[in-house]
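In this view, the complex is presented without one of its protein chains, the others remaining in place.
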Amino acid sequence: MFYFILRRILQIIPVIIGVTLILFTLMYIIPEDPAKLILEKGATPEALQNLRVKMGIDKPVYVQYWRYIKQLAKGDLGTSYRYRRSVNSILADHYPNSIKLALAAIIIEVIIGIFAGIVSAVKKFSFWDILVTISTTIAVCVPVYWLGMMLQVAFGLKLGWLPMSGMGDGSLRYYILPAITLASVSTAFVARMTRSTMLEVLSNDYITTAYAKGLSNNMVIGKHALKNALIPVVTLIGVDLGSLMGGAILTETVFNWPGVGRTIYLAILQRDAPVVIGGTIILVIIFVAMNLIVDIVYALLDPRIRYEKKEIQI
Amino acid sequence: MATIKELEALEEIETGKKYSRTSLYKDAWKRLRKNKLAMLGLLIVILLILIAIFASLISPYNPIERIKEDSSLGPSIKHFFGTDLLGRDIFSRVIYGSRVSIEVGVIAVGISVVIGLFFGALSGYFGGLSDAVIMRVADIFFAFPYILGAIAIMTILGPGIVNIFIAIGILGWASIARIFRSSILTIKNKEYIEAARAMGASNNRIIMKHIFPNSFAPIIVYATMNVGTAIIVEAALSFLGIGVQPPTPAWGKMLADSMSYIDVAPWMMFFPGLAILITVLGFVLLGDGLRDAFDPKLK
Partner (left out) sequence: MTETENNKILEVKNLSTYFYTDDGVVKAVDDVSFDLKKGETLGIVGETGCGKSVTALSILRLIPQPLGRIVAGEIIFEGRDLLKLGQKDLQNLRGNKISMIFQDPMTSLNPVYTVGNQVMESLIVHRKLKKDEARREGLKLLEMVGIPEFKRRFNNYPHEFSGGMRQRVMIAMAIANSPSILIADEPTTALDVTVQAQILELMDELKYKTNSSIIIITHDLGVVAKYANRVMVMYAGKPVEFSSVDNIFYKPAHPYTIGLMKSVTRLDEEKRGKLKPIEGLPPSLIDLPKFCIFRARCKYACDECKGEYPPLKEIEKDHFVSCYRGKEFMEGIIERFDN
């Protein structure tokens, strides 16, 4: 198990290097001079040149990249061109809000998604199955920001039950609409995946064995089928937390949520490279870390993977 | 005495002909036709293409014409979907907006399929180092949240529809490459490929003549599904203001413009959003239907 985790951690490193390299190259192509962004319009050429030297952006790109990687290894994400603050502190302000929203969305996703999927699979072709199938099919096609706006109109404007935007005092009421919006697509995916893995599991020989042993329907589904069916679903949910954090851009924009998605989006519009790269790297690290956690949970759930290396047979 | 039908049945029993007669595609089409949802999807897609082609005939107004005295009107007989702040007819704009979506769907996904097939072939057929490198790069693309990547590329390239084709084309290749790679791997070691190789067929010939036709089905399925995703991403980019630029009517942009007025003029955002929903639904239903039709076991 220890080597399993170690191996997975070592696999992360090339991914992170690759992402930083791609991002860095992309941002470098931007034909914009960061020095001009920082100084006011009337700055003298000498002042601009001085700043460039100070920032190190007069050097060739590989030198810049190497310097950035060295900084990154120390956990320093650099300084924002716009706000002249460290990227670490800007992100630190916003990440908690995004994570809280993502967690709220995950809770919705897990509870509603898995439940709907199980009901749908067990009562195949029933009214509930058709309802779940139709609503999940539609949910994956709805543009999230449009759903957000519709919810705002319905529950904020017309009914007046919930606040339309912002985080307010951070109480639960503010989370409901953005969390539903953010969770919509993922919930549909979880429900569909639970349904299909459940159906697949139910067609396995060991399910017939379980029935042949005289177990009740509930025992067969609750004990023998569910644990097998949830293994891939756990993977999906874990992977999803990463993409939720990226997908939060649209939701956070519609709901004016002070999170990192909105921060990255604003930074891209302002060509604030350090914030974009720093934010995205953190995002990718979280994504990859989630994958690692999922793999470990996976190994705990599925004994076949745990013993990957030492297969014993008599 | 046996009737003719019985004799036919007897012949079928003897020769086992019934099973081998129909081909994969005929079978798939038969199954697809039985699938009502897939047929609905196909209908939506065909209608959408027709609407995009004949937009100028269908729409009652010029989509960028501003009718000053008609600004911010609700839906009526004169303006089916109402008008926007600048007095433009929303119905006409929604009709014309289908053009952007179809273009993005076809061209951007076309680009990603070409890139994906190239790298998938390289990876699956030759294996070794090229396989390892390409698949690691594909992993990175998967690790990167799609919408964030699209935003990053669009910021660098600047807004505009051509750049959307490029951005979505670049981002979508990984799934096609993976699918093509895995179908190559399964087909590669089949006897008929070995036979072809033994007969001295070149690599190109084997890929084009033998492997491609056999992995065509999963690629069609994934490409169809990717069209839905591409349309959603395009709408999101336009919504964020870094996609299609005004005055070209695009559904995402129309939603962005209406965002500030959802309290006073909800119709402005309702119809473009519905148009996106129906369009994407069409491609998703068709894609699901094709998947089930090509591989009934997955159902």
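Per-chain residue numbering starts at 1, and chain names A and B are given in the order in which the chains are listed.
Convention: a contact is a pair of C-beta atoms (placed from the backbone, for glycine too) under 8 Å apart; a residue touches a chain by one contact, two chains touch by 3 or more.
All of these numbers come straight from a predicted model, not from anything done at the bench.
Participant: Based on the whole complex, identify which of A:E46, A:D169 or A:D205 touches the chain you can't see.
Facilitator: A:D205
Participant: Touching the hidden chain in the complete assembly: which of A:H94, A:R195 or A:H224 does that?
Facilitator: Touching the chain that is not displayed is residue A:H224.
Participant: To test your reading of the contact rule: which positions on chain A touch the chain that is missing from view?
Facilitator: 125, 203-206, 208-217, 219, 224, 227-228, 231, 301-304, 307, 311-314
The working rule: only the chains that are shown with their structure count from here on.
Participant: For chain A and chain B, let me know how many angstrom lie between their CA-based centres, rounded off.
Facilitator: One centre to the other, that is 24 Å.
Participant: For chain A, which residues count as touching chain B in their complex?
Facilitator: By the definition above, chain A touches chain B via 14-15, 18-19, 22-23, 26-27, 29-30, 137-138, 140-143, 145-146, 149-150, 152-153, 157, 242-243, 245-247, 249-250, 253-254, 264-265, 268-269, 271, 276, 280, 283-284, 287-288.
Participant: With touch defined as at the start, can you tell me which chain B residues reach chain A in the complex?
Facilitator: Against chain A, the touching part of chain B is residues 37, 136-137, 139-140, 143-148, 151-153, 155-156, 228, 232, 235-236, 239-242, 252, 255, 258-259, 262-263, 266, 269-270, 273, 276-277, 280-281, 284-285, 288.
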